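Got a structure for you, questions after.
Here the complex is missing one protein chain, while the rest keep their positions.
Chain naming follows the written order as A, B and C, and within any one chain the residues start at number 1.
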Amino acid sequence: MSLDQTMFIPVLAESLQTTSSPTPLQFFGILLGLLGLFFFVGTAVGMIRFPDFYTRMHAAGKGDTLSTMLMLSGFGLVSMEDLSMGSWLLFFKIMGVVLFIFITCPTSSHALMRAAFEDDEMPMTEKDLKKPSAKKK
Amino acid sequence: MFEDGTIINELLIERLNYLIYVVLLLIGLHAMIAKKNLIKKLIGMSIFQTAIILFYVSIGVKEGSTIPVYLPEHDLHGSHSVPSDTNETSHFEHGPFIVDSSLVRGYANPLPHVLMLTAIVVGVATLGLALALCLRIYQGYGTIEEDEVLAKIERQEMLSKPSIVVKSVDSSKTTNSKAEKPPSKPKVSSSSPSTKRPQAIPKTKAKAASTSAKAKTSRAKSVSPKAKPAASKSTTTGSKKSPAKSKTAASKPTTKAKPKPKVKSKAKPAVRTKSSSPAKKATASKPKPRTPKK
Amino acid sequence: MGKFFSFGVAPNEKCLFLCNLIFLFTLYLLVVFILLFLNWIVLSGKFDAFHLGLGVVSCVVVTWLSQDLLFYDRKMGFVERTRQVFAFLRYIPWIIWEVVKANLHVLKLATTSKGYEEISPRVVTFKTILKTDFAKFVLANSITLTPGTITMLIRGKVFHVHTMSQFLEDDLLTGSIEKKVAEVFEPDVLP
Partner (left out) sequence: MKLLSFIPVLVVGVLLLYAAKDFPEWGSLDAPASKSPVSSHFIANTGVDTEVPNMVTAVLADYRGFDTMFETVVVFIAGMAVLAILKNSGRKKLVKREFEVDAEPDLIVTNTVRLLVPVIQIFAFYVLAHGHVSPGGGFQGGVLMGASFILVALSWDLETALIRFPFNWTTILGGLGVFLYAGIGLLSMFLGGEFLDYSELANIFTVSREMARYHAMLGVEIGVGLTVTAIMFSLYANLSTEGRHQRGL
């Protein structure tokens, strides 16, 4: 495709150009994003390896919260090329998303746990331990 | 392998969007044709719709273009907030300009987006309507399996066709007609004890059928709680229903015109009021017609 | 509501109390409006009269529609409320550190075989000392975010918590999280 316009550089290419020499803030943002990815690995492996639904929810609920928050705030930092009004507003918007992820993620994992519990899915326990599951319904 | 002109290149590289839309469309089409469950048909319809939407949106793409919102340099009037400051004269100084043809290529085609935006909303509306119809069908027939619904409609039509003639006949007359019938009929329905006799057999059959149906249905959760009271109901109301059915079945070989429908019209309200458990009736009624034939 | 508006028979203190209540109610309305408007400004990013006017109108509509969802306890004074806000701001860094620890814990359990041996899931039941719903909500979500525990069910004051191991259960039953939450929201229930 021969595009002779200079005005319309595709967005992806533009972002690649800027990240080739990131400012320290952007570098920190990229680092945060990579850290988030690292925690996502823990979530994914836990989802596969843990024995039953409840323990899997541990992996899913916690890994989701932190890694999504990290990746989003990393994205917020990356998008702050200049400290103008627009980029600050974008940063605040992303921080709002982070805040609501922080509130809703534990709630959703709780709701799933409760739904499973009320559906008589028994939590897995180890029988030889002294305290069996204190299930009261 | 991926040179120009080969079919792989054409379908997988240059026209991958059409391949995806065709595959999605076929999935939806197959679901709409082959599935018996009405909800699954609706899911198929949704997939079909999604395929069409994807097709349209992929048509609107231009390579290297942005979304169809003016970039700031093309939208020079910027603050169109204060209504008074953009009167006719000052408008041309800081207002927007006609985007020339070389720049037009930089924006994606807005028309497919508009069409699909409305199509999505109308799709939601039609999906809601279809779900409401499904719910109504479930209320009426107790099932959303297409073939079961069709079987029930067939049975109801068979029952209801002659009953139009006798609609005005009140209940006392129907009992009279019932009394008239026995001589013409075989002794099965001649008297009240004899009506109980065939009923005793179907009772057990109905129970067995209901239990088997319970085990069969995968959605046992929603059905099984209803099944217990329904089974008890069918045993209590079986005295009305089962003789009527045996008669209708018997009517087939010995074509008899009028007296039978009256009894059927009596049986019909029972069918309606017991609409909460029609599934059982269908299963229970099936074995009955066969026995008199034999 | 009827008895609140009986101005004639009400003694002086009652009238004062009533006036205070109405004042608080309008103040809460104002606070809700201001919070929503801040939200609007962050979303909109346009500071001309037209868009700000739209923002005011929509904030009024949302305040009218759902102001009773925010700030459930309207009798609480504003001094207490601001103290809670600042205490909660001090609470946030701790909980974020807990989230990080929780993720490391999950990572350890998931990836290492020694960690996998540690898993012995169980359900712990304990009774909380907190009273208000919002404090219980914060406690439940904090428990969910701390390592190895997820709140499963709340019935009245009884919490059912799913934990991953014995160690975590003991940690939970000491009530350290509860104390931290109580410091923020209900200092009076602490001994």
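As a convention for this text, a contact is a pair of C-beta atoms (placed from the backbone, for glycine too) under 8 Å apart; a residue touches a chain by one contact, two chains touch by 3 or more.
The structure presented is a predicted model; accordingly, all values stated were derived computationally and were not measured.
A.B. asks: Would you mind listing the shown chains in contact with the chain that isn't displayed?
C.D. replies: Result: the unshown chain touches A, B, C.
A.B. asks: Taking the entire complex into account, which one of A:T23, A:S79 or A:T107 touches the absent chain?
C.D. replies: Going through A:T23, A:S79 or A:T107 one by one, A:T107 is the residue touching the chain not shown.
A.B. asks: For review purposes, identify every residue of chain B that touches the missing chain, sorted by number.
C.D. replies: 7, 10-11, 14-19, 22-23, 25-26, 29-30, 33-34, 58-64, 67-70, 74-75, 77, 80, 83-84, 86-88, 91, 95-101, 104-105, 107, 109-114, 117-118, 120-122, 124-126, 128-129, 131-133, 135-136, 139, 221-222, 225, 276
A.B. asks: What does the interface between chain A and the hidden chain look like in terms of residue numbers?
C.D. replies: Residues of chain A in touch with the missing chain: 1, 100, 103-104, 106-107, 110-111, 114, 118.
A.B. asks: Even though one chain is hidden, which residues of chain C still touch it in the full complex?
C.D. replies: 32, 36, 39-40, 43-44, 46, 51, 54-55, 58-59, 61-62, 65-67, 69-70, 72, 133-134, 136-137, 140-141, 151, 154
By definition in this document, only the chains that are shown with their structure count from here on.
A.B. asks: What chain pair shows the greatest number of contacts?
C.D. replies: A-C
A.B. asks: By mean C-alpha position, what chain is farthest away from chain C?
C.D. replies: Farthest from chain C by mean C-alpha position: B.
A.B. asks: Report the inter-chain centroid distance for chain B and chain C in whole angstrom, where each centroid is the mean of the CA atoms.
C.D. replies: Spacing between the chain centres: roughly 45 Å.
A.B. asks: Listing for chain C: what residues touch at least two other chains?
C.D. replies: Residue numbers touching two or more other chains: none in chain C.
A.B. asks: Which residues of chain A touch chain C in the complex?
C.D. replies: Listed in rising order, the residues of chain A that touch chain C are 39, 41-43, 45-46, 49-52, 54-55, 57-59, 61-63, 65-67, 69, 85-86, 89, 92-93, 96, 103, 106-107, 109-110, 113-114, 117, 123-126, 129, 131-136.
A.B. asks: Which residues of chain C touch chain A in the complex?
C.D. replies: 39, 42-43, 45, 99-100, 102-103, 106-107, 109-111, 116, 119-125, 140-141, 144-145, 148, 150-153, 158, 160, 162, 164, 166, 169
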